[in-house]
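One structure is given below, represented as structure tokens, and several questions about it will come after.
After this line comes subunit A, so read on.
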Amino acid sequence: MSSAGQQRFTGTTVIGTARLIAAKDLRVELRSRVLLNQVLPFALIVMVMFAFALDSDAVLERVAPGLVWLAALFSALIMVSRSFAVETADGALDQLRSAGVPAMGIFIGKMMALMAQLVVLVTLLIIAAVVLYRAELSWAGSVLLVTTGLTATCGLAAVGTLYGGLAAGAKGRETLLPLLLLPVVAPVLIGATRATESAFGTRGVSTSQGWPWLGLLAVFAVLFSVSGAVAFGPLLDD
Partner candidate 1 sequence: MSNDRVTSTPFTKGLGFFVLLGIALLIILGIFVSPADVNQGESVRIMYAHVPGAWLAYLAFVMTAVSSAAYLWKRTRSLTWDRIAGASAEVGVLFMGISLVTGSLWGRLTWGTYWTWDARLTTTAFLFVTYIGYLAVRGLGGTHQQRARRSAVLALLAVLEIPLVHFSVELWNTLHQEASVAGRGTDVEMNGLMLFTLFLGVVVFTLMYVWLVLHRQRSLMLEDMLEDSGLDSALSERRAEATQAGR
Partner candidate 2 sequence: MDDLGFIVASYVVTFASVALYARGVLHRSRKAARDVPRDKRPWL
């Protein structure tokens, strides 16, 4: 009886913590407007620079899905850095831990906040692709695209939070994070790009061909969410 009660107790605190942390992160974001004033403009200028570099409408149309996700990855790196800079600036993470706040709750909360920001980012990037690169979207394609976006951002948020926490508080974090993170998210880049290609109908790929790639994205998201939730505690402990 007591063990079941205890389990339910920890369950609610994990979810409760997650909700509090996510709300706190998003509130910090809304007030500071770093996402709105810095990260989103950065992502947009990357998309414009791609157009300068590739210098051909046909090529741009063909590679638009890849560019969307590449720009998303680069911007995500900044977001992850920022998400933990907020946390370690005043030793807030250490204080949360020493106050006995469950690590799993912190992980889920930060992951949710990061995912919400990534969804905003990816939506903007897709609109940019439609406007700047002449990508075309059908109804069936939109359904695939929304599912892809959610699954991919979930995976990205999970790895981002996990590796961000790993490097948190160390000197030289800003330069280390891309080195750690980019190799890990290669499957997301591959899967999300292929799925987006079929959503846009690039190179005559049909929408139905995109769904299998969602499997890869889903496996990635599940694997890293679970391992992140488990490993986050040992990572933060001393």
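Regarding candidate selection, all candidates are chains of the complex that A comes from, given by their letters.
Quick note on the criterion: a contact is a pair of C-beta atoms (placed from the backbone, for glycine too) under 8 Å apart; a residue touches a chain by one contact, two chains touch by 3 or more; residues count from 1.
Everything numeric here is computed off the predicted structure, so don't read it as measured data.
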item: Touch assignment for subunit A within the complex, options 1 or 2; value: 1
item: Touching residues (chain side subunit A, partner candidate 1) in the complex; value: 162, 166-167, 170-172, 176, 179-180, 182-184, 186-187, 190-191, 194, 213, 216, 219-220, 223-224, 227, 231, 234-235, 237-238
